[in-house]
Every structure is written in structure tokens, then in C-alpha cells.
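Missing here is one protein chain; the remaining ones are kept as they sit in the complex.
And now, chain A:
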């Protein structure tokens, strides 16, 4: 039975599907009240972002004269928003659909999903941590979250752990000597179980520079000003103090382009327009990408994001 039919049979089900509307309204007012601009950037683009591990949806644009162009669905709106930052938009946010292909079926993924990104100028990643804490509290509406039988304490402050400290303390390792290949194996086996013991959302920050293509080096340049925020092991957001150095960015894109080639992902050119925007100069800025579906899932207390979607990918495409 399709979701719409199930709702028709049991109108009580509608309630949890309406949580999405409420969460998105809350996000909008949270940022608009602080004077952020809501921006609307394209979903169909000639060059998408270049994360080496992610696969893209490719299409083709044809003109009435039969000329063809490659066209892609975005994996994130980040590149377009950075160009707007170069153009002078200032503090801004976007709630948009993003797409990722070849993702393993999981309770936390859907081929089409909703992303929230916000960018705060003259701010660093620690300011964004504060934004996230306040936004999340606003969405949940109280300082306790009951989720799937666990109670999480949302009262501030939330624990914040530097990656090198976590590797030292829980795995007895110098993270700078850990290869990128081993990083997540160690993280999930040794570190995450420790972080999960405190029933609160938590931040981990200062990643080795190789783990953060778009972020600015920290004071100790072997690390990048990047954080991720989790609740119960569920990743909710990924933030950088944005790299604004065009030359360095181009170097990192070239390395990632090679990675994509090596991993047999769809290949496409580097977005020179973004490099151009960085050359023109963008202000010191920090930004974050947050999976809105996961926020909705937590607020609705469902065990998967698809239970908050009227038309989950699984149902549409028989996944």
C-alpha cells in the first residue's frame, strides 16, 4: 500500500507527516528573525560539487536547436551560495532539495533529500555550533528529547570534543598518523561508542586537514576548522570555517577530481566560476549543511527518514 493510501485508511497517521511543515517553518523564522536572507539557488546545474565519495544524478539539457549540455542535480547548494557570498549577499540560508545516487538503502538516506545550509559572515565554526544548538532547541521546543525509547538531555552546553583529543583519549593514537583510509574504522569502533555514553547531542571538531576539502586551516594548520554534530550516533550537520583562498581551493579540487577518477565516479570539470568567485574575494564566513529530514525524523520520533516522507524513494522506485 502507498503512503497516501495508508493515511487515507488511518487519518491518525497524518499527524507525523505534518511535523516536516512545522520544522521547516521554525527554521525559516529562526533565521529570518536574525536578518538572514533566504536564497534560492538552482537544483539543475552544469557542474555539481565534487565530493569524491558521492555519486551524482546526471541528465542532459537540450536546446530547441538540438544542442546538448551536460546537466546535473545538485548534491549540495554550497557552490552556488558561495558565489552569492562573493556577490555580497551577507548572512543567508537555503532549504533545498539535494540528490545523491548509488547510496546504500538505509534509514537515514533517501536519493532525494532536503538540505538546510546557512552561512554567517565574520564568524567561525564555533559561532555555528551556537547557532545549531539554539536552532535545534527551537525545533524540539524543550530541553529533553524522547527519541525511540531513549531520553536525550538537550540542555546547554553540549559536549564538544576535538578529534585529536578523542583519538588520543579513546584509541591511544595520534590522529595525524592515522591514514584517511583508517580514520572512520577507528572512529566508529573506538571513539563513537564512548561519545554515545552521554545521552546528549555532541560536537566533534578540528579534523585532520586532509578530511576537509572546503574548510580553512585551524590555528594549528595540520587541522581544519570543521565540526560535525551528532545525536545518538546520527550525523545531523557538517560545518566548516570556509576556505576562501582560491589557489588552495583549486589545488584541493584537483586532488578530489583525481579521487573521483580513481573511485570510478562520474567525472566532470572543476567549477572555475567558483574559483573565480573566491579570487574576487568572499568575506570570512562559516557555513553548515544540515539534513532536514533527520531533524524531522527526530522531532516526529520515527526510526527512519522515509517515515516522514509522503513519497519515500523506496516506494517510488521500488528500492
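By our rule, a residue touches a chain if its C-beta (ideal position, glycine included) is under 8 Å from a C-beta of that chain, and two chains touch if they have at least 3 such contacts; residues count from 1.
Methods note: contacts and distances are computed from a predicted model.
Can you pick, from "Peptide/nickel transport system substrate-binding protein", "Elongation factor P", "Cysteine rich repeat protein" or "ABC transporter permease", the UniProt name of the chain not shown?
Missing chain, per its UniProt entry: "Elongation factor P".
For the chain left out of this view, which of A:3, A:26 or A:211 touches it?
Of these options, the touching residue for the absent chain is A:211.
For the chain that's not shown, point to the residue among A:183, A:230 or A:268 touching it.
A:183
Kindly note down the residues of chain A that lie in touch with the hidden chain.
Counting only chain A, the missing chain is touched by 5, 8-9, 51-54, 103-104, 106, 180-185, 187-189, 207, 210-213, 238.
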